[in-house]
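The full complex has more chains than appear here; those shown keep their coordinates.
Each chain gets a letter, A, B and C, in the order it is written, and its residues are counted from 1.
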């Protein structure tokens, strides 16, 4: 789920970073009026809670490709309100990047937009709409489920969009999209269940801490669970049949190039006009020019000289690194200072 | 007598490199009451974790004839019941009853039997009126008692308690001493309160810096003033 | 409480550790930007760029084994996506490398470039994080204009992640100690939600206690800290080295490419 630097191009990374930074600045300014000093510690601790909750979660159905902090976004938005939640989750993402090196430094913008802003705001407002002023169990329950599911799916849609805009990956947009939304559908359901469970617990023991009071009572009644499963079976069934009809599209990559049929025209390749346009845009706003890949037979001579330059580059670098290491080793041996590692 | 626990040159290192246990050799007979004493950071808690199979290190630990390793863990945990340092961590269900019933239910007992066991365990620690309370509404001492009840209800053959006397007032502590003294099971108790240790144990194991420093008769070790001061402890003031 | 292993190297001492957090942070951002904007099919230049973070790691006395273990730990998502490249772009290319030349596809070249860039930017990030105390990084970020509210949040997070992770682990241990057979799905869910709930309540209680402690020490809404960051001559030297390194490599790369 965490975008890495390498899957983004500089313009996309920079752009999202600026957007995320700007929005975050605005939110912070705005939130200053809403957030009382008593709430500061609560926000920080709830952020840490999301980290810790991942550990407890591991027994639940496996969630491939996601990090558990997704589980928190909607929950926090409901408890703290969307602004504070956006700030808390952004800080969770920054800590994941800076302490656990999960997600790249330049990809922070993308990650914050995908995993903090979108689930917090989309999720919160969906929840409010679905559960507004209704005191029925079921509606709140469905509101939370919908908020989690759609919040996460939106974020699952954003990842392939950003990647395609960047043009680094060759995976066709549709394939990437289908995979991501498929996987995150399951994740969303699990997230919904967990969120409802925690909310139900809070409702029981500490109803006072929720930002503007839960709408209705959240309780995992048997009927509600059954109803959800019924709805999801229908959705999954419908989704599957839809997917099946679009299969050739989704799987086109497997015969994008067919050696057994020399005349086969790949449907998707980098000849795709959209991708070429993006590519051109890319190289224009990149710091360095992209060089066109020289295909077979073209200008053997220049190819060879490039070969030697890159050879020199690689070996020169490796030698330099070895020398640096050696010098450091010798210095350290002659001057064994105690390391204050704790 | 049969051996309840046998530890053979066991060492354990935390992921950050701290050597918490260093070549531990210890064997505990059945029905013995052993107190683990030592200053803060000696490795008492870590040794408890290792006995229950939560700390996989070098060397061998054998509990009731079963080697502590992945495939035996389930069985070993029916044999040894551990109650760790912080009672808050021990109580994770919504009510005290659920918490005490959690173990017996998992043992596959039927409901009637579970209920009997829960009632018994709660009565033993004097909490029978609080079964329906939420654990986070209990006072510190009550939480401690409840945590011990969660172990008693499983009636394991070996009971291991880490600082069961922490944050208890003298009366509750004394109650605990009486309770523990009368238990028929093998008992391993870690504490740095010497009065409590002296009241409980027949045998004392003094640890420091991950090693066993002394092992033998509880009175003899604990009244060795020189030894105790050297390791930052004190002799018990009186035998309660 | 004892997860020192995640950031233990940040508490060492070395010339690199003594550099100002802001300088290191900005350098890392620029370096990452330059590396990800490298051509998507070039691999050799990455090696040259790797020299930078490598030198910093070595000077900062960060064991390389630790670094690579960490990179492996966070790589799966990128790796899967990178490995899909060869499936999609099978335009054949011939690559010359020194005396030898071989046939491959653009997809593979891209895959290698993505993985290579991943490793190099990770080296840079780890070099930053494991030579800079998080507290100093926070102060630095604050001075660079990151909103105070966010800095406060980051501080709390850093402080309590370890406490709560420990708590979660203890709860899990307590549960394992009393779980003697496979529970049914229902029971599993019920227990998990009870555990999450109890963890949650503990978090809230902690927050309340902290709030009391903060107010007890005169906190009234405005967050005050003392900054102990100072730009020294060492920072200028590092800056010059960094600039020379990046700029000269840039011209080197451009000259290769054209």
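Convention: contacts are C-beta pairs under 8 Å (C-beta built on N, C-alpha and C of every residue); 3 or more make two chains touch, one makes a residue touch a chain.
Everything numeric here is computed off the predicted structure, so don't read it as measured data.
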item: Copy-number formula (whole complex, one representative of each chain type shown); value: A x1, B x2, C x1
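Keep in mind that, in the parts below, only the chains that are shown with their structure count from here on.
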item: Rounded Å distance, chain B centre to chain C centre (Cα mean); value: 40
item: Geometric centre distance via CA averages, chain B-chain A, whole Å; value: 44
item: Centre-of-Cα separation between chain C and chain A, whole angstrom; value: 16
item: Sequence positions of chain B contacting 2 or more other chains; value: 16-17, 94, 136
item: For chain A, residues contacting two or more additional chains; value: 201, 205, 341-342
item: Touching residues on chain B, where the partner in the complex is chain C; value: 14-18, 49, 52, 54, 74, 77-78, 81-82, 84, 86, 88-94, 98, 102-103, 106-108, 135-136, 150, 154
item: In the complex, chain C residues that touch chain B; value: 2-5, 8, 167, 170-171, 173-181, 183, 191, 194-195, 197-199, 201-202, 205
item: In the complex, chain C residues that touch chain A; value: 4, 6-9, 11-13, 28-29, 32-45, 47-48, 50-51, 54-55, 58-59, 61, 70-71, 74, 77-78, 81-82, 84-85, 87-99, 101, 106-107, 109-110, 114-115, 117-118, 121-122, 124-126, 129, 134, 137, 147-150, 152-161, 163-165, 167-169, 171-172, 188-189, 192-197, 199-201, 203-204, 206-208, 210-211, 214, 219-221, 250, 252-254, 256-258
